[in-house]
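Some chains have been omitted; the remaining ones sit where they do in the full complex.
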Amino acid sequence: MKYINQATLKQTIRVRPDNSFKGTYGHITLVGGNANFGGAIIMATMAAVYSGAGLVTTLTDPANKTSIHAQLPEAMVADYHNVDTLTSSVQGADVIVIGCGLGTDAEALAVLKTVFKTVTPEQLLIIDGSAITMVATEHLSLPDARIILTPHQIEWQRLSGIKLADQSDVARNQTVRDQLNAIVVLKSHRTQVYTKDDVYENTAGTPAQATGGMGDTLAGMVGGFVAQFANKENAVAAAVYAHSAIADQLAQNQYVVLPHQIIHHIPQFMKQNEADK
Amino acid sequence: MKYINQATLKQTIRVRPDNSFKGTYGHITLVGGNANFGGAIIMATMAAVYSGAGLVTTLTDPANKTSIHAQLPEAMVADYHNVDTLTSSVQGADVIVIGCGLGTDAEALAVLKTVFKTVTPEQLLIIDGSAITMVATEHLSLPDARIILTPHQIEWQRLSGIKLADQSDVARNQTVRDQLNAIVVLKSHRTQVYTKDDVYENTAGTPAQATGGMGDTLAGMVGGFVAQFANKENAVAAAVYAHSAIADQLAQNQYVVLPHQIIHHIPQFMKQNEADK
């Protein structure tokens, strides 16, 4: 077991090269947000943008378009019901994040299957929330891509078959991870990141974060970090730590820390923790 | 008569245990906001989220969905016209808040009756605004649940039959409260909280608060506090005090204090007044 801490950030967040442009920092396509759970995809989208992704496109139910743009004009937004648009948006991305507020109905399943059918081995695919649940309940095979799963404990139980009470068994989690051939971010009080060679545990985090939308925010941050930083294991670990460490800072003065508040502090936090020149 | 003051906060706002998650802090379902009074349910929803509730779902007219999400992606939003959705959202909640901006037309009455039919004895039900008016005018029986009523003086007149000029008669208010078997928050210049065993009077508050939306904000805060804190009488009293005390702080520098400004200061205020470790 290794620990994720401030040093992880310094090893991950590179000083941006002077001669770079938005393509240097990746194109992320996020897919999620049905008519009821629009807030989830708003938070994930904001997190991706504030983490520094070069270009961000969100495929969602049209009901969410105005509320995204009302607070984040930086994101492009399109309708995930349009299969052609969905397919081309996934094809054009370096990183895809799917599942935040997607739901688990027939429509959601169709969207998920289209994404799974479209991704290619070079692309990074982050599977979150209800997309994980559908993989489990619909017995879907994971596509051939560089996959990152971000389950909370109940989603991990569904996917891995490991009961919540048994999830402290790191080796057992790792065995399932090996079968999935993915980076697994197992979210809990002390989130763990399972990679091919290592298991990392987060050292930051506060009960002030125990509020809806934290997971969606983390999924968007993971997307933003892996889009920008070469070492993907480090990028995931750094996103996990940054998410909690920002909350720790805010929790010194707040009883509860809301997801959008964490998001607004990402640019400052990353600057404070970028690599030494 | 007891007085609600800063000590009430310290006795109520516990230090959050490290190993907690969003379920620890309760699931609130708010029901309200017709097509004209959407602002009321927006403020109640924001107040619940900023008070630290674990999960917040708002059942409202679809016209209010985008404006809620535009400023608060943390809330889930669904259509209260859908009886199945309304019923399951009430069933899934620990705390229900009904009445903010609900109106008193046939549609509103149908929504109220569905909620009354669905709640169970273990659930906390906060009845506010036009829902109180409908209970009075439609002679509805209160359901078997742990009920909190938050009338202003005219609503209390409608419900209790006690004329405004006679409401300074604490014993008389208490007698009606005993019949209702509820916690009654009687809102006025100096709000009083009537419980089974005691009457509490608020010691905070400012005329800078005399503006629309204050009651909706208080209803949401009461929801957020009772969702989190074990002693429900204390939780209600603490919410009443916090709402006014934040306004007192802001009124030192503002001629008028708007509800959304109070809401934004809840997390800091609660941190400053949490229990000593």
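Every chain is named by a letter (A and B) in the order it is written, and numbering of its residues begins at 1.
Throughout what follows, contacts are C-beta pairs under 8 Å (C-beta built on N, C-alpha and C of every residue); 3 or more make two chains touch, one makes a residue touch a chain.
Everything quoted here is computed from the prediction, not taken from an experiment.
Asks: Could you work out how many identical chains the complete complex has, if 2 are displayed?
Replies: If we count all chains in the complex, we get 4 identical copies.
Going forward, only the chains that are shown with their structure count from here on.
Asks: Overlay subunit A and subunit B by their C-alpha atoms and let me know the rotation angle in degrees, rounded to the nearest 5.
Replies: That rotation is 90 degrees, given to the nearest 5.
Asks: In angstrom, rounded to a whole number, how far apart do the mean CA points of subunit A and subunit B lie?
Replies: 34
Asks: Of all residues in subunit A, which touch subunit B in the complex?
Replies: By the definition above, subunit A touches subunit B via 36-40, 42-43, 46, 63-64, 66-67, 70-71, 188-189, 206-208, 210-214, 251, 253-260.
Asks: For subunit B, which residues are in contact with subunit A within the complex?
Replies: Checking each residue of subunit B against subunit A gives 13, 16-22, 24-25, 49-56, 65-66, 69-78, 266-268, 270-271, 274.
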